Every structure is written in C-alpha cells, then in structure tokens.
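Omission of a single protein chain aside, the complex is shown with its protein chains in their original locations.
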Amino acid sequence: MADFEPKIVAFVCNWCTYAGADLTGTSRIKYASNVRIIRFPCTGRIDYMLLLKAFDEGADGIMVSGCHPNDCHYTSGNFHARRRWIMFRSLCDFMGIDIRRIIFSWVSAAEGARWADIVNTTVASIRELGPYDEYRKIAAKPIMEVENHG
Amino acid sequence: MTDNLYMPYLMRIEKVTFEAPGVKTFMLKFINEEDQDKFTFRAGQFGEYSVFGVGESTFCIASSPTRKGYIECTFRQTGKVTNALSNCEEGSVVGFRGPYGNTFPVDEWKGKSLLFIAGGIALPPMRCVIWNALDMRENFKDVTIIYGARSVKDLVYKHELEDWRRRKDVKLITTVDPGGESPDWKGEIGFVPTIVEKAAPSSVNTIAIVCGPPVMIKYTFPVLAKLGFLNENIFTTLENRMKCGFGKCGRCNVGKVYVCKDGPVFTLAQLKELPDEY
Amino acid sequence: MDDLRKRAKELLETSAVKVVIGYEDGSGGKTRTLFAEKPEDAARLIFDSRCVMNLAAYVTKREIKEKGRMAIAATLPVMRSIIQLASEFQVSNDNLLVLGITPESKLLEFTDLSEVEKFVHQYQIEIEARNKEMLEKLEKMTPAGRWKFWTDELSPCIKCYACRAACPMCYCSRCTVDFNQPQWIPVPSHQLGNLEWHFMRAVHLTGRCIDCNACFNACPLAIPLNLLTKKMIEDVKANFGGYQPTLTGEHLMSTYKPDDKENFIQ
Partner (left out) sequence: MNIDKHIIRKDSLEKLFDILRQNSKTIYAPVSRNSKVIFRKTDNFAEIAAGCIQTDISSKEIAFPRTERLLDYSRSADGISVKGFDSGDIPEIVLWGVRPCDTVGIGELSAIFNWDYKDGIYNNRLSKVTVLGFSCSKADEYCFCTSVGGNPGNTAGSDILFTRLGDNGDFLAEVLTEKGIAVFALATGFFEKAGEIKKEEFLAEVPVRFNLEVLSNNLEKFFESGQWVDLSLKCLGCGVCAYVCPACACFDIQDEAHGRKGSRFRCWDSCAFSLFTLHTSGHNPRDVQSQRWRQRIMHKFSYMPDRLSVYGCTGCGRCSRACPADMNILESLISIQEANV
C-alpha cells in the first residue's frame, strides 16, 4: 500500500513527550507528518475511551507516550497509566482489536531525536498494515441492514 | 418524502438574539419556499428543533401565528442539543419538525379578559399567545401580564416588555426575585405568586394562563383559586421529556394522556385528573 | 435450610434488621429474590443449587437500603461482592448483616464484615474449566478471528442492560452510557455500539468482578459476555498476582506498583 498515508493520532503528556516533540522541532529534525498530536496534562489522564473514539473517527494508528517512570510531573500518573495500558491492551487483543496499531512509549523532554524515530517507525509500520477498515466497517450500521445486505 | 414523519424541514437561522445569560432566540426561515407557504401553526404548538449529528430538542414556537414567513424559538443552553444550537451562528442550517400538540383556544377567549403569568424562561410559550391576542386586541377586554425572573438580566424579551409597557391597552407588571434587582430597577421585587396576590387581578370573566418552573406553578395556583379563578379557566403547558412529538415513542405518556398529542396546553381541571407523574 | 429460616425469623421479630434478603421459589422452577420484612415471610426462605442469582445487587438499591438495616443470605460469590462493595464504601457493618451460606450449604452467621473477609480469603476465585478452555481456544485464534468471533457474538445484543442491572458492582446511580455530554458509548444497539458497551463494561469491572456469572445468567440472549470479565480476572492474576476483594486493601486498578511488568512500552 505504497500511496496510502495513514492517519496517526498521538496522545502525549504535556511535560515530557510534548516537550520532547517541541525539542524535535527546534532542533530541525524532520519526521513524518501523519501524526496528529493531542496534548494531555499526564498519561494518567489519557482515557481508554479516547483511543477507541480515535479509531471511530478514522485513525489507522494510535501512539500514546509520556514521561519515563519516576519522571512524572505528578509523581505517579505514568505508573497508573502503565497498569491501565497493560489491561487495556490485553482486552483489545482479546476482542480482536489490532494492537499492532497502538504504540506505547516513554519519551522524555530531552529525547527529541528519539521521538522522531518512534514516529517514523510507527508511520512506516502502520503504512505497511494499511488502513484500519475493520473498525470503520462495523461503525454505525444497523444489524438488520448488515444481515440483509452484508 | 411525505411518509417519513421524522424528516425535518431545513431551516436557516436568520437572526440570533441574546436574551439573557445562556438564553437565545432564533428567527428561523424555511430554506425551500413551498414549505414556507404551506406551513401554518396555532398558538401553543411546539416543534422538535435539531442539529444534525447531535440530536433533537423540544420547545414551543415562540412567535405568533399571526406573523407569517418565519418562526421563532427561545431556549436556554442546558443539554447536549441546546448547547449545539447555541453554537450555531446566523446563516447556519438547523432542522425543525412540527407543529405538534394542541393549542391555546384563543378564539374561545373572545370577549374575556386575559391574565398572563409567566416565570423565567417560560415566557416564550406565553409570548406566542400574547402577541396572538394583541394582534386581535379588540376581541378582549383587558389584558394583564405578570412576568418575573430570578434577576433583571434573566428577563427575556426585554425590548418587547418595553413595547407592552408603553401600550395603553396592556397592564404589565414585571418583578424579580428578592435580591435579583439592579439599582435602577423600577419594577416589583418579589416572587411571582406574591406579586400576583398583591396585584389581585379580578377573576370575573377572566382567563388565566400560567407558565413557569414547577415551584412557581405550585404556589401560583392556590393564589388564583383564592382570587376566584375556576380550574377550567386556568391554562398552563406541561414540559415532559419528548422524542417523537406525535404519540408514538411513549415518553410523555402520563395517565391516559399523551402530553405531545393531548397537550402541551392543559387546563388546571384537566391536570387535576392526571396522576401526579409529570 | 431450616436454621436460616429460624435465624431470619428471630432477626425480624427482634427487629435487629428491617429486611432479610434471600431466595424463595419462583415461577417455572426458578428461584427468585425474597425480601422478608415480616417474621412470617421468613418461612418462604429456601436454599438449593438453583439459587445462583447475586443478591448483593440489591443492597445498593435505594428502595431496599431505605428500609433500614438489611440481612442477606450470602453464598460465597455474594460474600465476595459484599466485601468489594464494602471496600467501595457502599455497604458497612451498620447497614448490613451477613448470614453466610458456606459451599457445604451450612449457615454461618458473621458478626461483622472483617469476619466475612477472613472467610472469603480462604477460597481463591477460580474460573470454571469449560470457560478456561474457551479462553484458551480464543487465545489460539488470530486477532482477526477473535474480532469476527466477538462482532458475531455481540451482534444479537439488544442493549437491554440486564448484564448491568444484575451485576452488584454496577451500582452507579447514573452509568457512563446514560450521559450524553459526551455520548461515550453509542445508544443504539448496532455492531459498534454493542462492541464499545461490552468493552467499557469489562474495563469498569477489571479488578472488581468476582466472577459470579450474574451477567451471563441475566442476558436474555445468553451472549458469552462473562468471558470478557473472566479474561480480565486471568490477566490480573498473570500481571499483578491475582486479586481478592479486601476491606482495607488498595483497589487494584486505582493503584500501581513501581515494578509492574510489561513488554510493549518502547
């Protein structure tokens, strides 16, 4: 799927990864523009429903990134988030949601270059996987219509 | 598609008026002309106003049926749809389904006096019938309007209140709840039921129309009874949660009555027969 | 279960409690919940293998709580639910008395909830064998296979929310699906709405569900939705070392350990 440009939504924490992404910009490091960055006070505030809504609205891949453990501005936000991600990811996998399209990472405010690498590798792998049609195909369509018309 | 009851008219917002904090009035015009000409309604009827992708919301048609070519609605920003509506600017397109429900029997009131009592955001359903009556003013003896709100800035249709105050053939009493008055406030201060008691309008050959928050209604009915108003001569509108507007979705079923079909206009006598479930 | 009836009658006569929640014979050979308020009602109390409904779903219901102090005939799953509810401040010693029914169907009255906790901690939460097999079968499938399995299994769901109503842990006065600003979960029952509702239910019950199968028994379409919460129980055991409802302990999903293990964060 060479000409397919995936839509990636990145949920990042304001104090580390967002600052890291800023640093990527100020140090003139180029990275794929497919990513739409959404800023959150902390990874602890990233609600799992937001990720599902991102797939609802047409995202092909999702990135979630925040401070390394023990770096959290609010001391424990990322620890709480990690435990939730562990359970969220296994439930997604259990229900068949493609977890290869959800990339979790810790990126500190100093790791501008690393942020660019993660984004580029993510965009490349999602481009390889192609658009995430299954989720959109089941979007709002009455079951009787599905049964009668497939 | 006439047989799709749920298909709204497409309406363009001609004018947006800021009435009070969180309260706006829309003047709506039909986008396609034939709907405009064919459209008629009577005082007291309501409609389902919708923002596509958000939902539908129920409020009355606030403009008078005697004014052709447009309809108006006034709403407070509280729920999901009213929030979306209040974000719409002039020129944007919204949906309207209606008119639904029964009407104020304005013709039967000819020759009688009219007493309008309204509280806060309930003036819009009344305004429709007030203008309807004033546009045929000669048919009625005297017209009294008692309107109260929490504070001066919460009064809606401020410019029209002035028109009514200037008219010789209308007696207007406006009031604000104690503590809601501004320094230059010249009107009454006090809750609507106490002001009605103070004004003591005569109940002889008079129809009373009362709309307002439940607490105001609860304390105004006894005052009217004391003033000699019969239950058949007191009219009010019921506000139920509604979805379809024509007696199918079951929401507004109170006792044997469907508020969207048999109401929203009821006399106090009819309300007394309903179970206390509204 | 004569001693249960005798004890319930005493409690009601001395008005130590205002209502005893237990089982009685229902229609069609089923059992149903009995709210014994008068001493003579206690005679209708029964207990046998048919009594599987989780009575703890009623101790958070306004109309029942308002009657006053409650006593509840509690099997092991019901006791676990009560401890979890107590740890979430929904019930306490002064509004609930637990008449335990041991796995050997013996009456065992507890003076307070900490005793119930001790009793509950003697038993591990065990997923039944046939459900374990089903979980393993699903794990062996490809993700696309699981996606097809769940979209098919959830397509008959009519969003009647019986699974929510029958679950003692679903006591929120207004559930997330009942809010429309924002409308997180689509209201209509189409494939997307069904998937996101059951996803949300599994997330909200992670670390709280005690595997009593009330949700599956309530579903009018026998959708295997309890597999989702069972999977969460297995995962919690694998990742965080299992879970038992405790009165004072931390709530599993609202706490953390600095050394929680994972293998997917870059």
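Descriptive notes on the structure:
All chains are identified by letter, namely A, B and C, in their written order; residue positions are counted from 1 within each chain.
Note that in this section a residue touches a chain if its C-beta (ideal position, glycine included) is under 8 Å from a C-beta of that chain, and two chains touch if they have at least 3 such contacts.
No experiment lies behind these values; they were computed from the predicted model shown.
Partners of the chain left out, restricted to shown chains and counted across the full complex, are A, B, C.
Interface note: of C:T151, C:S189, C:T206 or C:T229, the residue touching the hidden chain in the full complex is C:S189.
Considering the full assembly, C:K30 is the residue among C:K30, C:K106, C:H121 or C:K261 that touches the omitted chain. One chain of the complex is left out; on chain B, the residues touching it are 1-8, 10, 50-56, 78-79, 82, 93, 95, 214, 239-241, 243-244, 246-251, 253-256, 258, 261, 275, 277-278. Touch with the hidden chain on the side of chain C covers residues 26-28, 30-33, 35, 53, 57, 61-64, 153, 156, 158-162, 164-166, 178, 183, 186-190, 193, 217-218, 220-224. Contact residues of chain A toward the unshown chain are 56-58, 139-140, 142-145, 147-149.
By our rule, only the chains that are shown with their structure count from here on.
With chains as nodes and touching pairs as edges, the resulting graph is an open line.
Averaging Cα coordinates per chain places chain B and chain C 48 Å apart. Contacts with at least two other chains are made by no residue of chain B. On the side of chain C, the complex with chain B involves touching residues 180-181, 183.
Listing the residues of chain A that touch chain C in their complex gives 48-49, 52-53, 56, 69-70, 76, 79-80, 82-91, 93-99, 103-106, 118, 134, 138-143, 146. Touching chain C in their complex are the following residues of chain B: 55, 79-80, 83.
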